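One chain of protein is taken out of this complex; the other chains stay put.
And then chain A:
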Amino acid sequence: MSRNLFLFGGVAVLFLLTGLMASWNQSLYILNISLVFALMSLGVNMQWGYAGLFNTGVMGFAALGGLAVALTAAPPVAAAWQAGGLGVLGGLILGAAILGLAVVLYRRMAPGRSRTLALLVVLIGGFFLFRAVFDPAVTAVEAINPSVSGNLGGLGLPLLFAWPLGGLLAAAAAWAIGKTALGLRSDYLAIATLGIAEIVVAVMKNEDWLARGVKMVNLSERPWPVPFEVDLQRTAWFTDMAANWGFDPVTGSSIFVKLCYTALIAVVLVSIVFLSERALNSPWGRMMRAIRDNEISAAAMGKDVTRRHLHVFILGSAVIGVAGAIFVSMDGILNPGTYQPLRFTFLIWVMVIVGGSGNNWGAVLGALLIGWLYLIVEQVGPNIMGAITAGLPEGALKAHLVDSAQHMRLLTLGVILLLVLRFSPRGLLPEK
């Protein structure tokens, strides 16, 4: 216990130092993002730490969470719905129905040439039917005022609804992937999740009707009760407080907003840590660990290993989806171009491994520590590199060296991951 306190205290000191030496704004910015990373790490920890499942598609599940924000909070575009809303929805339902029909045929018909033929007819014919319904609707929707909308818009609901919806979307994707790839070799899940992540991001970049693709969705609201800085600066009690306590209202408002976010995320984080700790110490948690440690003997005890794996895979992905939704609602912008596997998948893995896989507090600690390192180097790195190379003459070499600061992060993260795996495979806070 003292070790836990000591390590968490150490991380707290890092954030305090950032606040004192740089600025509180920056420190809180890093803290908030690290807390979201901590949520994602909890999700990965459920999959890897409890069950030994290797998910390389964290980015995809986080992106689905982000998509949920745009679909929930953005106001609906009435003209677009009129032009092609029915066609798009109908097309999607038709596509799902065709796939469903193919599954039914596959299950019901006897194996043989007639089944193959029937399946081919349904799938190929269905594909063209789907395109015939879907494509004109999409063209119609994307033609409506493309410079500001060009999409169907969202539901216009309060932003907080997006968080559970993000979890649901991610869970649905995890169900589909888990159904196919679980129960086979462990590497297959890794490869399949790598693929789904790439495809989710590709869809978000290219399907303009959905969330404007690379043209991005700007959110005009924030999750309740977080205020906008501008409104806050006009509120009487806030300006009074600024005058009484003697701080600058502009900086103060941005710190206040960040603190609101910190509180919101902390509520989600604490409840998820609480729930997963309870789950881990329940019969269910013991069963999961038993399966992880020896699948064969757990199966011999009558546990359905593949089904349990599917459950925990879906749960973990849902947590990642919620975190992805929080991330976008904090940024206020959905930009599919920012989803990079190195930042959203592998960084989270380093956090979980360094923190201590199998231990929820370890995942949180790893996220705060690595998140701090990653973001502080992002902001300070080029300056340090600039100072080191100050003596060099201006030119290509110096530019290259200053540029290279951001690539050093990858190298460092990789080396940290390898060192921890080799010399302290149980991480900073080992599983009990």
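Convention: a residue touches a chain if its C-beta (ideal position, glycine included) is under 8 Å from a C-beta of that chain, and two chains touch if they have at least 3 such contacts; residues count from 1.
Just so it is clear, contacts and distances are computed from a predicted model.
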Identity of the absent chain, which is to be given by its UniProt protein name, from "ATP-binding cassette domain-containing protein", "Quinol oxidase subunit 3", "Amino acid/amide ABC transporter membrane protein 1, HAAT family" or "Putative spermidine/putrescine transport system permease protein": "Amino acid/amide ABC transporter membrane protein 1, HAAT family"
Hidden partner chain, touching residue among A:Gln82, A:Ser114, A:Asn145 or A:Thr180: A:Thr180
Selected from A:Leu101, A:Leu168, A:Ala190 or A:Ile333 as touching the chain missing from the view: A:Ala190
Residue of A:Arg3, A:Arg278 or A:His407 in touch with the missing chain, whole complex considered: A:His407
Interface with the undisplayed chain - residues on chain A: 52, 54, 56, 127, 180-181, 184-188, 190-192, 194-196, 198-199, 202-203, 205-206, 341-342, 346, 349, 353, 400, 403-404, 407-415, 417-418, 421-422
